[in-house]
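Please find one structure pasted underneath; my questions will follow.
Missing here is one protein chain; the remaining ones are kept as they sit in the complex.
Think of it as A and B in the order they're written, each chain with its own count starting at 1.
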Amino acid sequence: MSEVGKPHDRVDGRLKVTGTATYAAETPVANVAHAVIVSSAASHGTIKAVDTRAALAQPGVLAVLAVGAAPKLPDANKKNSPQDKILQLLQDDALHYPDQPVAVVVADTLERAQHAAMLVASQVTEEPVALEVPGGEAYKPEHAGPRGEPDTTRGDLAAGLAAAKFKVAATYRTPVHNHHPMELHATIAAWQGDKFLTVYDATQGIFNVRDRLATIFGLDKKNVRVIDKFVGGGFGSKGSPWSHVPLAAMAAKQVGRPVKLVVTRQQMCSLTGHRPVTVQELQLGCDEKGALTAIEHKVTSETCRFDEFVEPSAIQTRMIYSCPNVVTSHRLVKLDIATPTFTRAPGEATGTYALESAMDELAYAANIDPLAFRIKNYSTTDEQEKKPFSSKELMACYTKASEAFGWSKRKMAPRSQRDGNWLVGWGMATATYPARQMPASARVTIKADGTAVVQVGTQDLGTGTYTVMTQVAADELGIAFDRITFELGDTALPEAPLSAGSMTAATVGSAVKIACQKAKQELAMRGGKGEVTVEHHNEVSKDHDKFAMHSHGAVFVEVKVDEDLGLVRVSRVVGAYAGGQILNAKTARSQLLGGVVWSIGMALVEETVRDPKTGRVITRDLADYHVPVHADVPDIQIIMVDEKDPHVNEVGAKGLGEIGNTGASAAIASAVFHATGKRIRDLPIRLDKLLPDVHA
Amino acid sequence: MRRPRVLAFIDPWSPDPAELPAIQAHLRGLGAELGVVTKRGTWLVTPDDPPARLAEAPEADRSFEVADGATLVEALAAAGDAMRTPAPMTFTRREWALTSIAAGFSLALFGCKGKPHEDKPAPAPPPVVKAPMPPEYDIVLSVNGSDRKLKVEARVSLLDALRERLGLTGTKKGCDHGQCGACTVHFGERRIKSCMQLAVMSQGMKITTIEGLAQGDTLHPMQAAFVAHDGFQCGYCTPGQIMSAVAMLAEGHAKTDDEVREMMSGNLCRCGAYPNIIAAIQAARKGAA
Partner (left out) sequence: MEPFGYIAAADEKMAIDEAPRGTFIAGGTNMVDYMRLGVIKPTTLIDVSRLPLTNIEAAGDGVKIGALVRNSDLAYHPLIQQKYPVLAEALLSGASPQIRNMATTGGNILQRTRCPYFRDMHYAQCNKRQPGSGCAAIGGFNRSHAVLGGSPACIATNPSDMNVAMAALDATVHVHGPSGERDIAFVDFHTLPGDHPEVETVLQPGELITYVTLPAVTGKQHYLKVRDRASFAFALASAAVVLDVQGGTIHGARVALGGVGTKPWRAKEAEAALVGQAPSPAVFAKAADAALAGAKGQPTNAFKIELAKRTLVRALTEVSK
């Protein structure tokens, strides 16, 4: 029987529940010194001086590297790829954003380094800060993220709007989000002489880190080794190295000892990326029968002044529904902030909130059931790219989820259900996320004793890579699941891309599959005896040019809203998802659950707030930046819809890491509308936005 | 071009999985590879790979003989100490043997690190007055059934004592302010957040961490339930969730799913494994009942 698809327990489960899984900062390193980043108190301007004397006077302090007195790194900001960030490595006196590193203190103990860091004082000539997207000068970026044109036009928008019987025009806003993986960003840097560097780093992409460090320190890539066996969550924030990574290596070089640098939770609000604010203007029109005649989706998001990141929120709008006249655009406003970056379902998380909310508004304008309205406008091809879908089981998602939820019993009118003080509302939305793949290599060794080792320099962020790759290998090799070891998280292994964009299952799974097939053939050629090792480099499926490839889903939500107090609780969620071949039913379900929980957070509680004068993050810790707690999350029913896709890649998997965080926040917002009659177009939906009158 | 390498002559010796993590920790600290020459063969030990048997004797920057009665780990540790601090003024005979080896060893290592970079800035002028040494306290912590002696400043948290000094990294740091629950341990019978607890105030109480929960190879029922119900993804909040859940069942104040959710709300999970965690806890409860 096939191992792929089985709900195997995680192979690394035992390590994780016994506390023996070793995360980057936990790597045993004798004589390790502790480094702490000194963050700027001032927000923006020119650093005039950094006074390190008091810090240097502290016992145990080994070095203080500060702006103006730090080792010079000529290639500090040479990017290896567009996704690399402009870093702040104490090289110049420009202060771009609050909390920017102005020094690094290294001491023999963590406590001494932390204390000395508090004694470093910097003098800054301050300049005023611009912090708000509205009113800022917007410009058109070259690309809407790594995948797409910033602007598209299909058909004639004005004609489509003119032809519409029903129209909706609304502006939606999403705030800054911080990723806040539970594992703090952390780097241990250990030099071996001048030319060799080993780094234990909390990262979603060990090879990205290797390449950047090689560039910055002028090292041969082969001599930089990056290791990360367990990643305590990333969600985009660990996708490319931030300033602390080279700073740790710089500090280690300076003190001639390995250095451990752990970014604090407070610093993670500014130093390791965030999801930018988006302001999204939508115009939708449909005819009498509910057929869409026009969609306009204009996105403006924030970026920093010294680097660029686009939240591509309108990408899904180009293909998700059938509509002849569609215009989308992305604009950026430069602010005096730290650099935004990819955050779980970048683009789609914020974009589906706006688009699917507008779809709900139009369904109400046309008095059509929101589900029926989606079905009416079902797209059978990608009308923007003019390509067929490689597979699309969205209709089955709608059917299965709505039946499990009991959607047919829904009354259209808002405020039609009640449970004591609680108004009850139901909402739904479509979920979608692209199915991507990148090249990757895998090495397979079949040993004489009938066991096998499969190696890929990929990562397991908690997605289940260790487990699902073992399952893929078991099927291809015909070797029992428990006789295969899968190794990852080391640049000494064959190269694979970063773990992001829901593409690891497809990318690494395909490489593993073909490598295993080759290894089996090789063994057969040798008469089935002895040990063979085969390495295979896998390219992206050629069908990516011919087909549009996306995962899809439908999510249905029940909320309860306290009529007097404005409290909102999600009481029920049913989501059905089609993501191609499921490699492990248990871990796949977990990823989808997690995505939905993120949507609950995004819809109801999450917001990074900046001080209006200084731009310093106010919500600096996990007491002030609310992520959902146990009590916020009801039981969530996940339905996995069968989907066979012969085109998407060798394993037929589309990826499920992010789609859970699409659509669901709109479903919640629509459910709040259904409960209260009040439409909140500005996330998160906190009680102060529903007060003083929970009525519309 | 190769990494700095030292050679040790010791006999008998062969790679021992129990000893290897400590050797590799020291090699990471020293920034070197280690060649071990024994009468029966030669090994190359690097910080992050399995030991390899060499056909030929390796080249070395420095070689030394591990003194009688010392282990390789002790010799490497002494070398690290010598790198870190000036040689002590008084010696026992054995210390002398180890330290003299180590001193030479460290010099060799520094030597192969090469000259300082020319672009390295001039070191800051030494401060006139060095701040006083903070007082340190000799304490004994009872962790997972064994007494662990430590010398710590009063500002060291129980969490940092566990993670940075006792090598018990199963207890996680997620916020350092009592806001995430990743550092949950049992303090006596109670679940507490070890980041908010000073080590000096933790004496005389039985402390249990995630490493002390399983009975040998047999997982605690809560640990087994977390595996079976996939009550985690990245695993970083997991030790805290499990320690919290075990204590919660003992407290006896939460039975229904909603009550459990409330009483587990001090433990954040960013991956969003909450529904599976609740399922695991309720399964463990039934298993225990």
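Heads up, the rule we're going with is that a contact is a pair of C-beta atoms (placed from the backbone, for glycine too) under 8 Å apart; a residue touches a chain by one contact, two chains touch by 3 or more.
All values reported here derive from a predicted model rather than from experimental measurement.
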{"item": "Neighbouring shown chains of the undisplayed chain, as defined at the top", "value": "A, B"}
{"item": "Of A:Val299, A:Cys397, A:Ala442 or A:Val629, the one touching the omitted chain in the full complex", "value": "A:Val629"}
{"item": "Those residues of subunit B which, in the complete complex, touch the missing chain", "value": "134-135, 137, 153-155, 157, 176-178, 181, 184, 187, 190-193, 195-198, 200-201, 244, 247-248, 251, 253, 261-263, 265-267"}
{"item": "Contact set of subunit A toward the excluded chain (per top definition)", "value": "39-41, 98-99, 111, 114-115, 118, 421, 564-567, 569, 605, 609-614, 616, 618-620, 623-624, 626, 628-632, 686-688, 691-692"}
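We take it that only the chains that are shown with their structure count from here on.
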{"item": "Contact footprint of subunit B on subunit A as seen in their complex", "value": "9-10, 12-23, 26-32, 52-54, 56-59, 64, 69-72, 108-111, 115, 179-184, 190-196, 198, 223, 225, 227, 230-233, 235, 253-254, 256-258, 262, 264-265, 461-464, 490, 492, 586-587, 589-591, 593-598, 621-623, 627-631, 633-636, 660"}
{"item": "Subunit A partner contacts - residues on subunit B that touch it in the complex", "value": "1, 3-4, 21-22, 24-26, 28-33, 47-49, 76-77, 80, 83-84, 110, 112-114, 117, 119-121, 124, 126-127, 129-134, 153, 155-156, 160, 163-164, 167-177, 179-180, 182, 209-211, 213-214, 219, 223-224, 226-228, 230, 232-239, 242, 257-258, 260-262, 264-278"}
